[in-house]
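Omission of a single protein chain aside, the complex is shown with its protein chains in their original locations.
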Amino acid sequence: MSSPAKETLSVKLPNLVGYWSEFRGQWRVKIAVSSLLPVLRSLRNDAGFNQLTDLTCVDHLELAGATDRFELVYVLLNIESGERVIVKTFVNEPDLKVPSVTSIWFGADWLEREVYDMYGITFDGHPNFKRLLLPEGFASFPLRKDYPQQGRGERHNFPVITRAES
Amino acid sequence: MASEVNKQLGDNIFLTKLDAAASWARANSLWPMPFATACCGIELMSAAASRHDLSRFGSEVMRFSPRQCDLMIVAGRVVMKMLPVLQRIWLQMPEPKWCISMGACACSGGVFDTYAVVQGIDRFIPVDVYVPGCPPRPEQLIRSIIDLQEMIQAGGTFNAREFKRRDTPEGPDRFDEDELLRIRERNGLKLASPKYDPIH
Partner (left out) sequence: MPLELLEPNTSDPSKREGLWTLNFGPQHPATHTTLRLILQLDGEMVVDAEPDIGFLHSGFEKLGESLDYNQYVTIVDRMNYISPLANEIAWHHSVEALLDIELTPRCKYIRTIFAELMRIHDHLLCLGTCVLDLGGATAFMYAFNEREYIYEICERASGQRFHTSYTRVGGLLYDVTDDWIAMVRKFVRNFHKAYNDFSGLVMKNRIFIERTRDVGVLSYEDAIAGGATGPVARASGVERDLRIDEPYLAYDDFDFNICCSRSGDCYARFQVRMMEMLQSIKIIEQAIENLPSGPVFNEAYGKVVLPDKTEVYRSIEGLIHHFESIMPNRQADGPKDSLYAATESPNGELGYYLVSDGSFRAYRARTRPPSLLHFSLFPRMIRGCMLSDVVAVLGSINIIAAELDR
């Protein structure tokens, strides 16, 4: 069995090195960062994936057998046919740079900022790139596996107001 | 003398202490400032809505400006980014003022023992009444307001002398020992950002 997305890509980008796999009826493709933009643009324009459902990242630090540190996951949806495809790419330290896809789907704006906020991966070409959820000046990237769940004391570093002085 | 006054005025006057009169008035006209951040905020709405009807107990006048309120109900978890806002709102409220910490998250962090959530607002602002539950039922909130009213009537003073004594932090320490140890261990005593340096 094959997916329509795979066939479109094989016609439009014949030189692409992509590893396709299927799990519980869901098609995934692993590609290199350099071919990310052409693949996503082709999926948008030629295969009709007009919605970016989700964009997230996985830290592979503690995953047995993983070779790359960060995995970026793009979940795409074709509204007309209801087909989904997941595009994965990998980045490693120290070069945590990925091209931004806001020019293809503007809905990627906050999703990319969130990935930066949680993992520290920067997106080139993003129009308004800064932290989304955590306060400016926060030093760590909390969803990385080497960051402790209880934090490094940031949550308690505030002045105390006593009743008499308020 | 007293009998002369009684004869002339009868039941038209009664004598009491100024403290008691002020506390009586304050206790029965609490204006809550709903600092609703999360789930407990919905139960706070529920307490004010048709079935539970908080207004039966003299504190239905919810005001969203802290300058008009004398009771802050912190309903829901408070996180790092929100805490400065909470402190500022608390400081803006006029005296005398009280604070109810509603729900497990506001009291102690609840299930959210994570990097972002403050482990109990009482580490940073004074709290008068704690309401347990995740979230507390509206009945529990109503009970806490009645308790606060009783507290005000029993211990309130006209010029708010009872607050003057409370000049030390009342909540638990900002750091528990385990947390300090863990932070020191993980960072090798060296901390990444001077802005969030927890040792100072």
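Chains: A and B, in written order; residue numbering restarts at 1 for each.
Everything that follows uses one rule, which is that a residue touches a chain if its C-beta (ideal position, glycine included) is under 8 Å from a C-beta of that chain, and two chains touch if they have at least 3 such contacts.
Owing to the predicted nature of the structure, the values given are computational and were not obtained by experimental measurement.
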Q. Out of all the chains shown, which come into contact with the hidden one?
A. A, B
Q. For the chain left off this view, which of B:115, B:130 or B:175 is in contact with it?
A. B:115
Q | Of A:16, A:96 or A:133, the residue in touch with the unshown chain | A | A:133
Q: Spell out, residue by residue, where the missing chain touches chain B.
A: 35-39, 41-43, 45-46, 49-51, 64, 76-77, 79-82, 85, 89, 111-112, 114-117, 134-135, 137
Q: With the missing chain put back, which residues of chain A would touch it? List them for me.
A: 23-24, 26, 28, 50-54, 56, 58-59, 62-64, 73, 75, 79, 82, 84, 86, 105-107, 109-111, 114, 118, 131-135, 142-143, 149
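To be clear about the criterion, only the chains that are shown with their structure count from here on.
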Q. Roughly how far is chain A from chain B, going centre to centre by Cα mean, in whole Å?
A. 41
Q) Along chain B, where are the residues that touch chain A in the complex? A) 79-81, 83-84, 87, 90-91, 97, 113-119, 123-126, 163-171, 174-175, 179-180, 182-183, 186-187, 191-193, 195-199
Q. Hey, which residues of chain A end up touching chain B in the complex?
A. 134-135, 137-140, 142, 147-166
